Every structure is written in structure tokens, then in C-alpha cells.
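Only one protein chain is missing from this complex, and each of the others stays in its spot.
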Amino acid sequence: MTGLIQVRGGRTVAKAVDRPWLLRAASIALVLGLWEWGGTIPVSIAFPKFSETLAAFAGMITDGTFAGAYAETAGPLIVGVSLTAVGGVLAGLVMGLSSRTEWLGLPVFIVLQASPSAAIIPLITFIYGIGFTAKVFAVVLLSAPVIVLNSYRGIANTPRSLLEMGDAFLAGRFKRIVKIVIPAGSGLIFAGLRLGLAQGFTGAVLAELLITPTGVGDLITFYRSVADYPRMFASILSIILVASVSVTLLQRLEQRLFRPEMRPA
Amino acid sequence: MTNRTSPTSEPTVPGGVRNPGDPAVRVVDLAKVFAGGVRALDGVTFDIPRGELTSIIGPSGCGKTTTLKIIAGLLDATSGQVEINGTPVTRPGPDRAFVFQDFALMPWATVLRNAAFGLELRGVPRKEREATAREYVAKVGLSRFEDAYPHQLSGGMRQRVGLARALAVDAEILLMDEPFASVDEQIRRKFQEDLLRLLSEEDKTVIFVTHSIEEAVYVSDQIVIMTRGPSQVSKVVRPGVDHSGGSGHIRRSPAYLDWVERIWAELQGYLET
Amino acid sequence: MELRGYRLPMASSLLVWFALWEVIGRLELVSLIPPFTEVLRAFAEVVPTEDFVEAATITLQAFLIGMALSFAVGIGLGIAMGRNRAIGSLMGMWVNIFESSPLTAVVPALMALLGFGLPTMIVTVFVFSVWVIALDTQVGVERVNPSLIEMGRSFGASRRVLFTRIVLLAALPELLAGIRLGLIRGMKGVVIGQLLIAVVGVGYLFELYSRNFLMPEFWALLIVLFTFAFLASEAVAYFERKVSFYASSR
Partner (left out) sequence: MTRFWVLATALVLLLAACGGDGDSGDGESGGSVRVALGDIESVETLALFIALDRVRDRGVEVDLTELADEDLANQAVVSGQADVGLGAPYALIEGSDAPLRIFCQLQAARFFVVADKADYPDWQSMNGETFTVHSRGSTTEALAKLVEQEEGIEFGEISYVEGSEVRATALLRGNVKATVLDIPNRNYVMAESPGTFHELPTPETKASDEVIFGNTEWLAANQETVQVLLEEILTVWRSMVDDPAFVQEERERLDLLNDLPAELEEQLLPYYEQGAEEGLFTQDCGSEAAARDDFEFYHEAGQLSGEPGELRVEDFWDLGPAQAAEDALAESGG
């Protein structure tokens, strides 16, 4: 989009370039304008105007639909991600420290991360039924690889000089892990948890779309089944907003918690 | 180095009682072959007199740092032995503290916590270890930076934290691996002064690896010159530079310049072959 | 890890897992998991069937077109973002939004826009993979050592030469990393697209097998998909390793 601006008025871009938020606001306005235009044609009856979606969005906030749905999705998401967080970081730690476990565990997680594991979700119903546990499993399935692999990389790549320093000053095996290896890896471990949450959220939504519709996923399928497309698109918009806002906040927290120097050299 | 006693070579008194004369560290016929089959050391033998600064110099890749790390117990020797005060050692111990070439500071910890880390690992309570650390941080001239983080300091300042950390544990022997390699020339000279002043107050034995001849001659009581890898000891010399007159005077004194030339001549042989 | 001195290749541990899979299958501990040998039998049976070939072609078609689109747009966008700060900050916002949100939720919206045929599959693959490619390319271009560019300019290199000879090559390590991650996400995109919208291609087979509880066939299909995604990304990783020698010393 900016390309066009650049062609039309070189001067306008020069002025705007030093105020990035102006550019961003302009591009958001442009995309929403496109959406509105697409809705007015309409591209298809199932494609609502942005204004209708916004109205539906406001309505869903006031009548508590969003609150109820997100509370229901949050259940399996939080349980699932905290399970993987504890298990994943531990697995990453062990794999980072012992080459035998690394040999055994690493390929499996690399395989899991590269494979379209979403296809397994419909299967989960056969073991865990269609309730809460199935959704927790879906969240774990999708969030585990990124958490484990990041924790492993954080632990396995502790700078050699720090390890030698630990030995030179007689840090025992336990102290070496607690006072040097884990702090050095904590930047990457936290990044892993952040990505794990995003993947977990995808897992939760997928489970709700593929297994039994509850929570946020159900908003999409329910409003689609009664052809209330403004509310369906409002639900999709809410998912994107919630996800990007929470991930950006986590990134800010990560920057503050792990000052630049924290990232291993 | 006024309070230094000149070394005498009386025999070691039986029973290992530390006679001021006997060497603090004895390296006997040390050899090291790395996993890939690279032979780094081929029978290195020398003594480190107690309370003195001995530097190890030699062509690059001659195993200076390897020798130092074996003495520190960070590397195992393939054969040969290192004795500290008469007893053989193979692992790091409280009697030795190491100053790393690349500083090895914890990026997430402040200057004070880094300096106190050696004591922290020994379980010394916080108040006590921070008091000691604060003392040495002041001695290396960084008291205004106690709460700063490593990434906020210059290379030189970071190395001082490494030095403070090594001194704080009050080990008898200080091992320094090219501590001033990553510092520019002007600051380097000042560091050499500070180091000598500091060591005069602390009764330490120092082993100092460097590739700078001027630095070796200026700071050392004894210099171990090593041959090209797989290295042996080519010569052990004692420049005996009189430090009483202040650095400007010393750096121009004929004795100092002669020694620099002699060592240069010795090392040059290895560069050509 | 060494076993009696011989350095075991990393992937060899998968054999242990396959053996474990066989045991779990034989003992029928988990109803979902058939013996691994059953899966191999199904693998031999499923692949040659006409259904599979048709499914594979449909999926591949959507995947390749989608990926081609996201390579072109992703790399172009990434370079523009890397070289020009305004575009960088502007498009950076969009890339981060879509990079961090669950694009699975966008799929139903795509269907309303583009119907349920091939276009939606292609755009799903595109939307899943383009962001990471743009992001990594941008990082690669930004990391190019400015003195390299000045050197190029000092020798009178035109913008195009400067770009192809220096910028693109210097940014290659990150660019290839982005492409590798893009391939994996694109594969996930096409499968999710087929599961959520038109039950066509491999989505249809997954639905047929899971619906009728044909586990050996299901796992065989998953292994086929995974092997394809893994080989594609390993191929790119091979080139990545080739250029990694100058990655850090840029």
C-alpha cells in the first residue's frame, strides 16, 4: 500500500516517514476501507461490511457473548499451556544437559514441529472423548514442540566461557545448572513459552472447530450456521485482536524482564 | 616489587611445609593431545616461584592457554603432572583463581554480583561476600559501576570485573589468560601499572599468559618462553627489571629494551620456519 | 551420543520410537495406535490407490501455487521492509499481527471471500507462510553489513546489481531460513484448509479414515505428509548450511 503513496506524492511520504504511527493509521484505514467496499459490492452475501462487523462486535461485547466464549476457551488453553510449559521446559532442560536424552528426544520434537499435527486433532475424540480433556490434548499437541525446542536450544547453547568460569570457581553440577545454565537460557525459554501460548491458542481454536464447538471456535461455527455473518467475522476479528495484543504484551514483558544483555551472546 | 624475595633453589623441605623458597607451582613433563589428534604440548616442564609474577609467552597456537587451563584444572593433561605446593592437582581448587580472556561475565548479573560470584558459589552469605566484592571492585576502580550490567561497560572495564572476581576468592595462585588482549594500547599500559600496584598489596603467585613481549618484560619477574606447537619450554629467563623509577623511566631503560630485543630474537626463529 | 565409540546419527533414535510404536500397537494399549508394521502395510496399500493419487495432486497443486505466491510476495516484501524504513515500520505492523495470531480462525473468512475451491486453498497456504518469509528476509536484509553496500557503490554498482550481487546473497542465510519455515507452515495451511473447508485432497482422506476409524491408513497418510514436508524443508536446510559459513561473519 505504501508503494502507491510513494508513487503518488513523494512529498507526503517524506513528511509521514518520521511519524510511523501516521503511516500505520493510514494503512489500517485503507484496509478497512477495502473491507467496507468489498462488503458493499458484496463480494458474496457471506462477506459483511466492516461497519456491520463493527456493530456486531460491539453488540457481542455488551451482551457478554465474548466474555462467555473466551472464558470457555481459556480453560483448556491455560491448563494445556501450563502443562506443556512445565513439562516442555523440563524436557528441554534434560535434553540440553544429557546427550543420551538429547539423542532420544530431539528428533521426535523436530518431527512433530514440522508435521501437520492438526490432522490428528479429530482423532483425539476417540481417546479423550469430546470434552475438556480432548481440547487440552490439542493445545498440548500444538504447543509442545516449540516450547521444548526453544528450551533445549536455550540450555544446550550456554556459552562455553561461562561454563568454564563456573568450573574454575568450583560451581558444583547443581549450582552450575541453577546459577549459570538456566539463567543463560532463560531468554530463549521465555520466547519459547510466548510462542507456545500462540500455538496453544491455535490448538484451542482448531479443537473447537474440529472437535465439539465450544468457546471462541463455536462463535464462528454457530453464527455461520445461522448465517449471521457480521457476528461470525466479528468473532474472527476478536481472535486476531486478542492474539496479537497478548503476544505483543508478552514481547514487551520479555524485553523488560530479559534486558538486551540477557540474550546469550 | 620491593617486598619480593629473590628466589633461591634450596631443596624442598620434607613434609611439604611451605618453605618460602620452594616453587608454588611445579609443571613436570606436561603433554597434551587433543581429540582430533592435534599435539599441543610435548613435555613442558617449568617451576613457578611463590609470590612472583611469571608470564608465559610464545608463538600463537603454541599451547600457552592450554598449559594455563591444565594448571587451572579446566583441561586434563594427556601425560605429565602439575603440582601445587607439592601436591598433584587435576581439578580446579580453591587455591587457584582464573581470569578469562573473554571476561566470562554473566550478562544478567550486575558488576557487584559478578564480582561476588566466586564467593556465591562457595556458599558465602550474601552480606559478607558483597562486602568483600565491593572492596575489590573499588580496588580495580569500578566502585561507581557496582549496579551496572556488563553490556554497559567497555572491554577494559569488563576485564577489571573479571580480575575483581578472581581476587575476591583470595586464592593463593592467580591464573590470567591474555587479560589485556582485547584492550587498546593506551589503556593496556595503564592496566599493567594497576596490576603491578594491586599485586604488590596482595601476596599472590601469578601466572600470566600473553603474546606481547613488551608486556611480558614489563610485568614479569620470570618469563617462560615456549617453542612452536607441539611446544616445549624453550627458555626461562628473569629480566629483573627495576621498577622503582616509575613506568616512563623503566620503558626507556637499556635493560628493559635489551630484554625485549633478546626475547624478540628468540621468538623470531619460530616465525620463519 | 556414542555407542561403543561409534557416533550414532541423530535420526537413528527414531528407530527406537518406531520399535516402541510397534510394541504399543501389538499390545493394543491405545486404540488409536495400530502396530507400526500395520501402518507400513497400509502405506504400501494406500499410496498406489487412485484416491490417494488424486488427493495428492489436488493438495500439491494448491501447495505449490500458494508457496510460489508467498515466495514472490514474501521475499519482495521482506526486501522492501529491510531496505526502506517507512515500509519496514508500516508493513512490520501487519506482519507481526498475522505472525502471532492463529490463522486457523481466518480460514472460515477466506471461504466467505473466495468460495471453497482451489483459490481458497491457495490463499490459505499463502496466508500461513508469507509472514515468516517476509520477516526473515527483512532481518537478513537489515543485517547486511553497510560497508558491503558502500563497497559496491564505490565500484559504481547499479541498484539492480547492488541488489542481486550483494544484498540478496548477503541476506541468503536468513532468507533460506524463512523459506524453510514458510514451507512447513504452508504444509500445515493446506492440511488445515482441507480439514476446515472443502473436504478435498488429503483432507478428504483424513476425514474418511478417521470417520471409519481406519487407523493404519490414517497414520500412513500422516507419515506421507510429514515426509514430504520434512524432505522439502531439509532440502532448503541443506542450502542454508552451505551458506551458513558466512552467516555470522557478515
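Worth a mention:
Order as written gives the chain letters A, B and C; numbering starts at 1 within each chain.
As a convention for this text, contacts are C-beta pairs under 8 Å (C-beta built on N, C-alpha and C of every residue); 3 or more make two chains touch, one makes a residue touch a chain.
As the structure is a computational prediction, the values presented were derived from the model and not from experiment.
Looking at the complete complex, one finds that the omitted chain is in touch with A, C. Set against the missing chain, the residues C:Ala177, C:Ala198 or C:Val236 yield one that touches it, C:Ala198. Considering C:Ala72, C:Met151 or C:Ala235, the position touching the chain not shown turns out to be C:Ala72 (whole complex).
When the full complex is taken into account, the listed residue touching the unshown chain is A:Ser225, out of A:Ser82, A:Ser98 or A:Ser225.
Taking the whole complex into account, chain C touches the unshown chain at residues 31, 49-51, 69, 72-73, 76-77, 79-80, 83-84, 87, 111-117, 119, 123, 126, 159-160, 163, 195-200, 203-204, 207-208, 211-214, 217.
Where chain A meets the chain that is not shown, the touching residues are 1-4, 6-7, 31, 34-35, 37-38, 41, 43-47, 125-131, 212-213, 221-222, 224-228.
Criterion: only the chains that are shown with their structure count from here on.
Inter-chain contacts peak for the pair A-C. Centres computed as Cα averages put chain A at a distance of 17 Å from chain C. If you average the CA atoms of chain B and of chain C, the two centres end up 52 Å from each other. Residue positions of chain A touching 2 or more other chains: there are none. Those residues of chain A whose C-beta lies close enough to touch chain C in the complex are 1-3, 13, 16-17, 20, 23-24, 27, 38, 43-44, 46-47, 99-100, 102-108, 111, 113-116, 118-120, 122-123, 126-127, 198, 201-202, 205-206, 209-210, 216, 220, 224, 229, 232-233, 235-236, 239-240, 243-244, 247-248.
Those residues of chain B that touch chain A in the shared complex are 69, 72-74, 92-94, 96-98, 100, 102-104, 106-109, 117-118, 120-122, 149-152, 165, 169. Residues 1, 8, 10-14, 16-17, 30-32, 80, 85-87, 89-91, 93-94, 96-98, 100-106, 108-109, 111-113, 115, 184, 187-188, 190-192, 195-196, 202, 206-207, 210, 213, 218, 221-222, 225-226, 229-230, 233 of chain C are the ones that touch chain A when the two sit in their complex.
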